[in-house]
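Heads up, one of the protein chains got dropped from this complex, but the rest are sitting where they should.
Chain nomenclature is as follows: A, B, C, D and E, assigned in order of appearance, with residue numbering initiated at 1 for each chain independently.
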Amino acid sequence: MPSSNVRYVSPPITANNSSSSTVISAANEDDTWVWAQIKSEARRDAESEPALASYLYSTILSHSSLERSLSFHLGNKLCSSTLLSTLLYDLFLNAFTSDPSLRSAVIADLRATRQRDPACESFSHCFLNYKGFLACQAHRVTHRLWQQSRQPLALALHSRIADVFAVDIHPAARIGKGVLFDHATGVVVGETAVIGNNVSILHHVTLGGTGKVGGDRHPKIEDGVLIGAGATILGNVKIGEGAKIGAGSVVLIDVPPRTTAVGNPARLVGGKEKPSQNKDVPGESMDHTSFISEWSDYII
Amino acid sequence: MPSSNVRYVSPPITANNSSSSTVISAANEDDTWVWAQIKSEARRDAESEPALASYLYSTILSHSSLERSLSFHLGNKLCSSTLLSTLLYDLFLNAFTSDPSLRSAVIADLRATRQRDPACESFSHCFLNYKGFLACQAHRVTHRLWQQSRQPLALALHSRIADVFAVDIHPAARIGKGVLFDHATGVVVGETAVIGNNVSILHHVTLGGTGKVGGDRHPKIEDGVLIGAGATILGNVKIGEGAKIGAGSVVLIDVPPRTTAVGNPARLVGGKEKPSQNKDVPGESMDHTSFISEWSDYII
Amino acid sequence: MPSSNVRYVSPPITANNSSSSTVISAANEDDTWVWAQIKSEARRDAESEPALASYLYSTILSHSSLERSLSFHLGNKLCSSTLLSTLLYDLFLNAFTSDPSLRSAVIADLRATRQRDPACESFSHCFLNYKGFLACQAHRVTHRLWQQSRQPLALALHSRIADVFAVDIHPAARIGKGVLFDHATGVVVGETAVIGNNVSILHHVTLGGTGKVGGDRHPKIEDGVLIGAGATILGNVKIGEGAKIGAGSVVLIDVPPRTTAVGNPARLVGGKEKPSQNKDVPGESMDHTSFISEWSDYII
Amino acid sequence: MPSSNVRYVSPPITANNSSSSTVISAANEDDTWVWAQIKSEARRDAESEPALASYLYSTILSHSSLERSLSFHLGNKLCSSTLLSTLLYDLFLNAFTSDPSLRSAVIADLRATRQRDPACESFSHCFLNYKGFLACQAHRVTHRLWQQSRQPLALALHSRIADVFAVDIHPAARIGKGVLFDHATGVVVGETAVIGNNVSILHHVTLGGTGKVGGDRHPKIEDGVLIGAGATILGNVKIGEGAKIGAGSVVLIDVPPRTTAVGNPARLVGGKEKPSQNKDVPGESMDHTSFISEWSDYII
Amino acid sequence: MPSSNVRYVSPPITANNSSSSTVISAANEDDTWVWAQIKSEARRDAESEPALASYLYSTILSHSSLERSLSFHLGNKLCSSTLLSTLLYDLFLNAFTSDPSLRSAVIADLRATRQRDPACESFSHCFLNYKGFLACQAHRVTHRLWQQSRQPLALALHSRIADVFAVDIHPAARIGKGVLFDHATGVVVGETAVIGNNVSILHHVTLGGTGKVGGDRHPKIEDGVLIGAGATILGNVKIGEGAKIGAGSVVLIDVPPRTTAVGNPARLVGGKEKPSQNKDVPGESMDHTSFISEWSDYII
Partner (left out) sequence: MPSSNVRYVSPPITANNSSSSTVISAANEDDTWVWAQIKSEARRDAESEPALASYLYSTILSHSSLERSLSFHLGNKLCSSTLLSTLLYDLFLNAFTSDPSLRSAVIADLRATRQRDPACESFSHCFLNYKGFLACQAHRVTHRLWQQSRQPLALALHSRIADVFAVDIHPAARIGKGVLFDHATGVVVGETAVIGNNVSILHHVTLGGTGKVGGDRHPKIEDGVLIGAGATILGNVKIGEGAKIGAGSVVLIDVPPRTTAVGNPARLVGGKEKPSQNKDVPGESMDHTSFISEWSDYII
C-alpha cells in the first residue's frame, strides 16, 4: 500500500479553467455527484454536437452507473480480435462492482485531473479522452487480478494497455488515489514500484528497475510528489513526500521530502546541504518550473 | 496564426534521396502535381507489389482527390468501435474541402518531409505511412473544430490521435505550414503552444505548460526552428527564429534567434554572451549534431 | 551484418525469477524445446484461467508450430481495415518458414528476454505480451522484405508496427540475435543503424541520424551493449562492445568498448583518460545503476 | 422504365395502425416532411430508450439529410472486410444526391410500407429495420450503376445485398416507385424483370427466368399487383395491372389485369373464361385471402 | 400465452442418434444437467479439435452459466457496427437472468431439438450452431422487451435477427416451449401469431397475415403441431392440437386437431368429412411423409 501518512489534504475544489462556468460546490462532493455531472456534461455535449451524440450515448448516456460506463468504454478501447470486448467488459464490470475501493479511486483520479490540468474541460472530457486516466483505471483492474493470483490474465490485459495507450504499468505496481498521469504516453512503471496518493506524473516518466535481479527494485513515490515530463527514476529509491522531480531528470538515489531534484544527473535545487523547501504540494500545485531561478548553471 | 514574419523561403526542391530517380522540376511545383505524383508512385508500387495493391487502391488510387484520399485514410486509421469510420470520413472530408488553407498545409508538410527526411522514399510513402504527417493533418482538423467552438468533438478526435499515433497535440495549439514531425511518437504539444512555419520537430518532444494555472502557458516556436529528439520545452517561452534545440535538452527560458541550446538544463552553444550563430535554417537543414565540437564538457 | 567478433557467449541459462519453479535444463536447449515450453505454459494457463483460454488457444495452442503461432499473432496485432489479417498472416508465415535465420533469432530473443527481465514470467508471457519482442520479430520480416527490394510493402508494415507498438525501426536497420527491447515504447532506430548480438535496449531509446543528408548516418551498436531508458544516440557513431549507456544520456560521439557513458552530454564514468571498465556484459547483466558511486557530480 | 400508364393514384394517407397516434395530414405530404418525421420519431425513441439512443444518433439523428442517413445506414449494413463502409457510403451518397428520382422513390417506398403494413410502427421503423425497404433502395443504386455501364461494381454490391438481406434482385431489373417488399427474405428478381408502381411483393417470391438462353426472359409486373408469399413466376410473362397472385402459386403464363391467380399450377379465381374482378388495387389493399371462398377445391 | 391445455407430455428422452454414445439418464433431467452436458461436450470437442478450442472456450467454456454463454454468443452473432456486442450482451444477460421462464424455455428448446432432429449431434451442437434455436431464443428476448413497452429496441433487435439468421419473427408473436425451428431459414411469423408448446416448424414456413388491416390477423398454432417445409398459413386461423401441415401446403382456413392438411390449396388427408387421425404428436414425432399413400392424386 502507498505510504499511509497522507498529510496532504485535498484542497477545496475550484474550477481551474476560467473559461468554464461550472460551479463545483463542496456540498456536492460525493461520488454520486461526479457521475451525475459526467452525464449532465455528456447530455449537454450531445445536444450541441449531433455528430458526437452517438458516441456519448454509447459510452456514457446509455449506462446506469459509472462502473458500467467505464467498463464499456475500457472494454471497447482495449479489445482486440483475440480478446473480445464482451469478455473485457465482463471482467471490468466484475472488478469495479466487486471492489468499492476501485470506484473511489476512479472518482479521486477524476477529481485530481479536473483540478490540476487546466486543459481539462470537464469530468466527461477526462473520463472519455484521457489516456492516462483510462490506463490507470485499467491498471487498477490488472492489479486486482494480480492480487488474486490471476497473473496470466493480468499480463494479457497489461499488454493491451501498453499497446493501446502506450502506458506500461506492471500489474503488480501499487498506485494510490488522486493520481494524475498527464498526457501519459510512454510512462513505464515497474513491478515493485509504489506510487502514493495525490501524485502527478507527466508523460515519458520511467519508474524503472536496476537490472536483472528480481526482488524489490523499483522506486517508491510518496504522497504529493510531482514528476516532470521525461524524468527517469531507477532503482529502489524513495522520492520523499512532496518532492518535485524536474522534467528530463535522471534520478538514481533518494530524494528528500519537499525538495526539488533537477538535471541529469539530478541535483537538489538549493544544494545538497540546505535544499530549498517546497511550500506547497507539488503533485497538486503542478508547478513545473518555479525552480528555474535557483538552477545555478541554467543560463541561456 | 504562427509568427507572420516568415523570412525563410522554401529552397529549391531537390531530391534528397540519391536512390530515388525522381526528378522534381520546379515548374511542376503546384498542388496538383503533388497529388498526381502520389498517384503515380502508388500506381508504380501497386504494379510491382500485388500484395500491396489492394491497400494502395483503397487508400489512394480509387480516390479522385487528395482530400478524399486523406479523409479516407485518416477515417480508417482513427476510427474505433464507437467512432465509426464513415463519421470520421465525413468530418475530415468536410473540413478539407471547406478550408483551402488545410489543403495547402497538407502539401507544404508533404514537401517538407520529402525534402528533409532522407529516409522518405516518396510522397506516397509519407502520405500513407508517416504517423507524424498524419497526426499533424488530423490535428489541423481538430484545430478547425476548436475554432468553430466544437470543443467536445475536437477533444474526442484528439483523443483518438493520441491513442493511435501516440502524438498528443492539443486542438487549440496553432501549427504553421511546412512542418515536419519526424518519427513523432511521444510528441506532446500543449494548448497555448504555437509552432511557426518550416519547423522540424523530432519524436518525444514536449512543448509543455508550467502548472495548473490556465492562460497562455506554452512555448512559442518561431519559424525555421529545429527541435531534437526528446527535448522538453516548458512554459510560455519563445524559441527564436532559426534556433536549434539539441536532443534531450530541457529548456525553460527563451532561446534567442539563430542560436543553439543544448543540455539539461540547456545552455547556449558558444556561451550566453556571444552564442554561435546558426547560418542555415535548422528546421530545414536538419543538422542535429554539428554543435558537438563546441559543446565544452562533452568528452568521451 | 552485426559485428562478427561475438566474444560474449551465452551464460548457462538459469531461471532468473525466483518465484518461478521452472527448471530449464541445458540439455533441452534447442528450438523445439522452447516451442514445447510455450505450449506447455499456455496449456497450464488455459486450465487455470478459463477467461483466457480462448485467447491462448487461438494464439498458441491451436497452432502446429512456433512460426504459425507467431504469424497468426502478429497478423492479428498489426492488421487494419485496409491491411487484412489474412494478408499479413500469409506474409509473416512465408517469411518465417522460408528463412531459418528468422526462426533462430526469434528463439534467441525469447531466451534473452526470459533471462534478463526479472518481470518476465515465462516464455509464453514474452511471446504473447512483450511489445518489444513482437515489434522486433515483425521488424525482422520488414528487413527481409527490404532486402528483397520490396520497399513499399516493408514500409507499409513498418508503419503498422510504429502505430500499434509505438516502436519505429526502419526496415533497413540491421539487428542481431538475442536482442531485448524492454518496454520498447518510443524506441526509434534509423535506416543505417546496426545493432549487434546480445544487446539490450530500454524504452524511449533513439538511434538517430544527423540531418537531411542520406548515406550511412546512424549509430552502430556492438555486441553486448546495454542502452538505458531514454538514451539518445545520434549519428554514425560506434558504441563499442560491452559498453553501457546510462538512462537519459545524449551520445553524439563514439563510446569505447566496455566503458560506461552517462549524462547529457554524455561523459565516460571514471573519466575520459582512464574510464572504468565494465567487467560483465551489460547487455546481458542489465546492471543499470552500479555506476552511480562514480558519477562525480551526482549529489542529492 | 416500369409501365407508364399508372392509373392507380396514391390514396389519401391514413394511419393504418390504430396504436399510433400520429396524425398524418395531407398538407404535409412532401419529402421534407417524411425526413422530419423520421427524425422526430427517432428523437422520441432515443429519449425513451437510452440503450438505443447511440444507434439512433449514429443512423439518423446525426445526419443532415435523408440521403446522408440512408447512405450511412446502407454503407454500414452492406460493408465487409473487403468492401469498406467508407467506400460504400461514398457510393451511396453520390448516387442519392446525383439522382433526384432515387430520393423520390425512397419516399414513395417509405409511404407504401407505412400505409400497407399494419406491423409498421413508424417511418423510422421502416427506414432502419425493414430489410425489404433497405434492399430495394440499395438495388436502386446498383441499377443506376448498371445503367452507367459499371457492371462489376453493380454486381459486387448486388452480391452484398444478397448475402446481407437474402434478397437477390439483379442490378438490371427495373423497379417502380411505391413498392413494398414485405419481410423480403428469399426474394429473387431476375435480370430482365420489370416491376411497376405501387406493387407489393411478399417474401420468397421469385420472378425468374426460363433457362439458359439470354435475352428478355423474366416477368413483367404491372402497376398495383400483389404477389403473395412464396409465389413463383417464371418467364417473360405479364402480370396485368391490379392482378393478384396467391401465396405459393406457380405462374408460367400471363395473368390478365385485375384477376386473381392461385395454386400450383396457378388458375384464375372465378375461372378462365369469366374470372372474378379485383375491385381495389391489390398492391395497395394487401388483401391476401379474400378469394378463398371462390377457390373451388379448397376444402379442409 | 400459448394454449394452456398441453396434453402432450415430453416422452422419455432417448438418444436419437445411434452414432452417439451419450447416455442420457432420466435422473439428470434438470436444467443444471443440460448446461453441464453442454460444457462436457465442448470440453471433449476442444480437446479433440484444437482449431476449434478457441471458439469453444470463448462461447461456452469460459462462462459460468448457460445464461452468460448464450448472451455472449447471441451478442456476438447479432452485433453490428452500430449495435455493439457489449450492448447486446448486457441486454440479453439482463433478460435471461431476470426472467426464469426464458431459461426454462431455452432448456426445453434444446431438448426438443436434440430429441427430434436426428442430425443434431449434441446439445452443444444445437446451442452453438442451430440458427433456428438461436433466433428463437433471441426472439424470446425481443418479446420480453415488447411486453415491457420497449418497442423500438425490440424492433431493432428483431431486424438484426432477420438479417443475420434470415428468420423473421415479429417481437409480439407468442411462442411456447419445446419448439423446434428446423433449418429455420426463411421462417416468417407475424405479429399476432401464437405458437403452442412442442411444435415443430420447418424452414420457409410462413405464419402470415391477411392484409393491411391491423388487429388479430395471424395463425394460432396449437400444441404438438408439425408444419412442413415451405408451408404457408395465412390469416387468423387455428391449426388444431396435434395437426400436421404438409410441406409446401397453403392453408387459409382452420385445420382440425390431429388431422393432416396437404397441398396447395391444402386439403385434409382422408377427406374433409372423415379425415385420417394422427395417432402420435406430429410436432414431436416429426413424421413428414407418412400421409403419402393416402394423398389420392399423388401419382408419379
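By our rule, a residue touches a chain if its C-beta (ideal position, glycine included) is under 8 Å from a C-beta of that chain, and two chains touch if they have at least 3 such contacts.
Note that the coordinates shown come from a computational prediction; the quantities given were computed from them, not determined experimentally.
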*With touch as defined up top, name the shown chains that contact the chain not shown.*
A, B, C, D, E
*asked:* Which candidate, E:38, E:91 or E:166, sits in contact with the chain we can't see?
replied: E:166
_Absent-chain interface as seen on subunit B, which is shown_ = 46, 50-51, 53-55, 57-58, 61-62
*Where does subunit D touch the missing chain, residue by residue?*
80-83, 87, 91, 150-153, 155-156, 158-159, 162-163, 166, 168, 170, 185-186, 188, 190-191, 204, 206, 208-215, 217, 230, 232, 234-235, 248, 250-256, 261, 264-268, 272
*Pick out the residues on subunit C that sit against the missing chain.*
54, 58, 62, 68, 72, 75-76, 82, 84-87, 89-90
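By our rule, only the chains that are shown with their structure count from here on.
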*asked:* More than half of B-C's contact pairs recur, by residue number, in one of A-B, C-E or C-D. Which one?
replied: A-B
_Greatest separation from subunit A - chain, by CA centre_ = D
*Can you grab the rotation angle between subunit C and subunit E? Superpose on CA, round to the nearest 5°.*
180
*Between copies subunit A and subunit D, are the contact residues mostly the same numbers or mostly different, with half as the line?*
same
*When the centre of a chain is set as the mean of its C-alpha atoms, what distance in Å lies between subunit B and subunit D?*
52
*Just how far, in Å, is the C-alpha centre of subunit E from the one of subunit B?*
60
*asked:* Based only on mean CA positions, could you tell me how far subunit A sits from subunit C in angstrom?
replied: 28
*Which subunit A residues sit where two or more other chains touch them?*
51, 54-55, 58, 62, 76, 82, 85, 87, 166, 185-186, 204, 230, 248-249, 264
